[in-house]
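The complex appears here minus one protein chain, its other protein chains still in place.
In order of appearance the chains are A, B and C, and numbering begins at 1 in each one.
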Amino acid sequence: MTYSIAILGASGYTGAELIRLIAGHSSLKITALGAFSKAGQSVAQVFPHLRHLDLPTLLQIDQIDFANIDLCFCALPHKTSQSVIAALPPDLKVVDLSADFRLRDPDDYEKWYGNKHSALTQQAEAVYGLTEFYRDDIKTARLVAGTGCNAATGQYMLRPLIAAGVIDLDNIILDLKCAVSGAGRSLKENLLHAELSEGYHAYATGSTHRHLGEFDQEFSQIAGRPVQVQFTPHLIPANRGILGTGYLRGDAAQIHDTLSQAYANEPFVDVLPLGQTPSTRHVRGSNFCHIGVVADRQPDRALVVAALDNLTKGSSGQALQNANLMLNIEETEGLMMAPLFP
Amino acid sequence: MTYSIAILGASGYTGAELIRLIAGHSSLKITALGAFSKAGQSVAQVFPHLRHLDLPTLLQIDQIDFANIDLCFCALPHKTSQSVIAALPPDLKVVDLSADFRLRDPDDYEKWYGNKHSALTQQAEAVYGLTEFYRDDIKTARLVAGTGCNAATGQYMLRPLIAAGVIDLDNIILDLKCAVSGAGRSLKENLLHAELSEGYHAYATGSTHRHLGEFDQEFSQIAGRPVQVQFTPHLIPANRGILGTGYLRGDAAQIHDTLSQAYANEPFVDVLPLGQTPSTRHVRGSNFCHIGVVADRQPDRALVVAALDNLTKGSSGQALQNANLMLNIEETEGLMMAPLFP
Amino acid sequence: MTYSIAILGASGYTGAELIRLIAGHSSLKITALGAFSKAGQSVAQVFPHLRHLDLPTLLQIDQIDFANIDLCFCALPHKTSQSVIAALPPDLKVVDLSADFRLRDPDDYEKWYGNKHSALTQQAEAVYGLTEFYRDDIKTARLVAGTGCNAATGQYMLRPLIAAGVIDLDNIILDLKCAVSGAGRSLKENLLHAELSEGYHAYATGSTHRHLGEFDQEFSQIAGRPVQVQFTPHLIPANRGILGTGYLRGDAAQIHDTLSQAYANEPFVDVLPLGQTPSTRHVRGSNFCHIGVVADRQPDRALVVAALDNLTKGSSGQALQNANLMLNIEETEGLMMAPLFP
Partner (left out) sequence: MTYSIAILGASGYTGAELIRLIAGHSSLKITALGAFSKAGQSVAQVFPHLRHLDLPTLLQIDQIDFANIDLCFCALPHKTSQSVIAALPPDLKVVDLSADFRLRDPDDYEKWYGNKHSALTQQAEAVYGLTEFYRDDIKTARLVAGTGCNAATGQYMLRPLIAAGVIDLDNIILDLKCAVSGAGRSLKENLLHAELSEGYHAYATGSTHRHLGEFDQEFSQIAGRPVQVQFTPHLIPANRGILGTGYLRGDAAQIHDTLSQAYANEPFVDVLPLGQTPSTRHVRGSNFCHIGVVADRQPDRALVVAALDNLTKGSSGQALQNANLMLNIEETEGLMMAPLFP
């Protein structure tokens, strides 16, 4: 069986990544592509690397007929996404890649994103899209909210540890190193090649990054008490990848065991042998997440390091993994491609 | 049906690329991996990005039992390759990625590579592996010699033009810009990140690059007279890609027509609309070759620009395309993945 | 003696480079900085790498008092520059870095830049700023027009050869590889790190790049007849540098002799031994230009390769070199810093 797919926001990087992945999928077919300023253009004009594919021209979203669409990916900016999704047919399956439906409490949304949520009905039904931890809910969901790419990285590192009670909840530090495609295709001076390459820096310092809303929500729910991590992202001169370095209090061997067991049957999350740590270059372009654990020289202190590709496992790959579940397709379909190295 | 595959030289970049591609192929299975200094290691140790695959440990080549191998890829350095291939079972299908069997005249080999050829029997039966131009011979070949990556780029630009007689054969200039993975995984000072990044330079200047042996052989054969191109490669701070810029004498529209017709039915070679030129970033990680033609402001002068990924279309992708033909599998199987961008 | 300097257009890359160079100059002092949208900001805000310097706040240009300024650098976009310079005090020494005063014939200007020139009086008095070839005129000039960075590169390669009559004037091909800072600090999608890094491409193909206006003007004047070069620039994923590869008809040894003699006493232009070619990484951040010559395997064909830093020798370093001459300061003052490598 072939399912008919729409992608809204097809001219951004996560849109392009969805097209790339779906092109290698055995039972999905893209029948509509939506965009704003680039509507009317062909995919070959917007993304010459996809010129070999037979794809529809980009349309304004209101030009799209959703009657025969089986599932819609929405890769739009937050705030835009909620109003677009509220206007879609109410029974259309949707995987949203924006931040609009990640936070269950509308006050949290307003606190972190600065505007009132305008699609509360949809927000109430949305399922948080971290596949490995919400798999059963996702299978029956109508609307799935893709996680933040940083938020995914940190949660792969920490969720099993918080659940198992093997780390000190008041001493969690997450230092993330993020590649530039995570900032999207927006025209900002600090994203220019001449500005960014050859240098690196911290941003959203002081634990002000919006993905903290997701950490707070999820970690506190797991722990059954408020948990606040200290989190600093850094912008690195590379195009793809997030490397998360977690400084934790706990026994490294116990941490390693806990993570190994948690992900033992997961096709995409791979825990390295104790003492080894991952590199972003080894997951590039793939849906894999590699996690390593190392004991510090000081007792009861441990390092957890995770690597994933922000555009794949961190957003579009995750979105496709969720769509597979929602359409009752094999979860790994279209997602087993090996990383690109070198 | 599933064919059993061996890869010799599995610890280099073209070996890793073969593994990546075959991992996505529906009817090939890797049953043996050969190496020298890294024999005894697992693929996960040598290439952590391939750790999710279930693959055999690397062996010394003489430890491999070739009895049940259907086809062997040989991704070894030139000179080593000829002695290894001479010792393989004489009826084993082989795709060689080295330079050892590209030149039909042993004197040409000695001239360009500096040593006498030691496997003349095998050399005599080898078919030159530029798929689009040797397809019928490759289908029935026992031994196929993969082309040089620069040589492939230049030939995609020029072969149809020489055959059609639409360019001046005495005024062909090829200026190539090559990414660093083409130099392989060898430990040389000028390939260090600190040396290479942020700068670029010409090398093998004065038309001394070994791939000229292939140009001379092929272009002269097509033309029925000696043809010598002027060719300068440049090393660019990027990992994958070759961009060829050809300065030609001829009518741009006629050149464009000739190339368009030549590649009209080719699945991997794509001629852009007249006036457009390609970028290496739009073929990265794929088996596609994009070609563009532009008229110069001066009459009868034209620019032809081609882009391909040196590790894919330039070597391992080409090798797999040829293996598909040799095993009577669909030629495009395992090779239609979209480029990785950004 | 200390001269008082103004820089207009201080918030762009060539403006920043001027500040960097003047900070190490013994007898220049920056007393005014002009900008448009960033007026009102401090240099530390606009360019944090210059925060250690004691510099005036950026002003709107009409807020600047030019009464006590000895020399003004104008690093503004073309078209803007001509109207700003026309409004400056008529006896103020000016070094312009834009394209506005490079072409002596107003029709040429209109042809290449698409608008009528609005400052014909100033254009008539402007001296072309390629220091090594216009040194005497620059010493007494009121207004010097800095050359294009690509135009400088090509002229260093070719001027002495055209003057000496040692190359075929109808067979000159220039293939340039340009780093991204040459495009300035403008917000364009194709200049984003995620778009540009890891790939490269030709642009302004078909000999349509505006710097051809300078080549045509200068080469034709030297030759005493029309000379048209075929010129293709390529955008390379690096921040600084231009590598020019010239394909010429002529005797390599004679070409090497001619260049060696032409630059024998030049402090910044260095001809390498015959057979060696330069790299952009070896001139990075410096005012040097390295030139190499290699004989092709075919007789009477030669390769000339030049490397310079587009922001230094290609624009701001050249501008300072000219300012030194105009102020009767030692020509090399402030410009002898060694390149930054690695």
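Rule of thumb we're sticking to: a residue touches a chain if its C-beta (ideal position, glycine included) is under 8 Å from a C-beta of that chain, and two chains touch if they have at least 3 such contacts.
From a predicted model like this one, the values you see are computed outputs, not experimental measurements.
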TODO: Give me the visible chains that the unshown chain touches, in label order.
DONE: A, B, C
Task: Listed residues A:S83, A:T205, A:Q221 or A:Q261, member touching the removed chain - done: A:T205
TODO: Consider the whole complex, including the chain that is not shown, and state which of B:L196, B:V227 or B:L259 touches that chain.
DONE: B:L196
TODO: Please pick, from A:K177, A:R210, A:H256 or A:K313, the residue that touches the omitted chain in the full complex.
DONE: A:K177
TODO: Based on the whole complex, identify which of A:A6, A:I236 or A:I255 touches the chain you can't see.
DONE: A:I236
Task: Where the unshown chain meets chain B, residue by residue - done: 13, 180-181, 183, 185, 187-189, 191-198, 237-239
TODO: Pick out the residues on chain A that sit against the missing chain.
DONE: 171, 173, 175, 177, 194-195, 197-202, 205-208, 212, 228, 230, 232, 234, 236-241, 243, 245, 247, 275, 277-282, 284, 292, 294-298, 301, 303, 305, 307, 341-342
- [ ] Against the chain that's been left off, what residues of chain C make contact? List them.
- [x] 13, 16, 19-20, 23-24, 47-53, 181, 198, 239-240, 270, 278-279, 281-286, 288, 290, 311, 336-342
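As a convention for this text, only the chains that are shown with their structure count from here on.
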- [ ] Would you identify the chain whose Cα-based centre sits farthest away from the centre of chain C?
- [x] A
Task: Chain pair whose interface holds the most contacting C-beta pairs - done: B-C
Open item on the list: With centres defined as the mean C-alpha position, give me the chain B-chain C separation in Å.
Closed with: 39
Open item on the list: I'd like to verify one number: the distance from the centre of chain A to the centre of chain C, where each centre is the average of its C-alpha atoms, in whole angstrom.
Closed with: 45
- [ ] Return the residues of chain C touching two or more other chains; collapse runs of consecutive numbers into ranges.
- [x] 194-195, 197-198, 237, 239
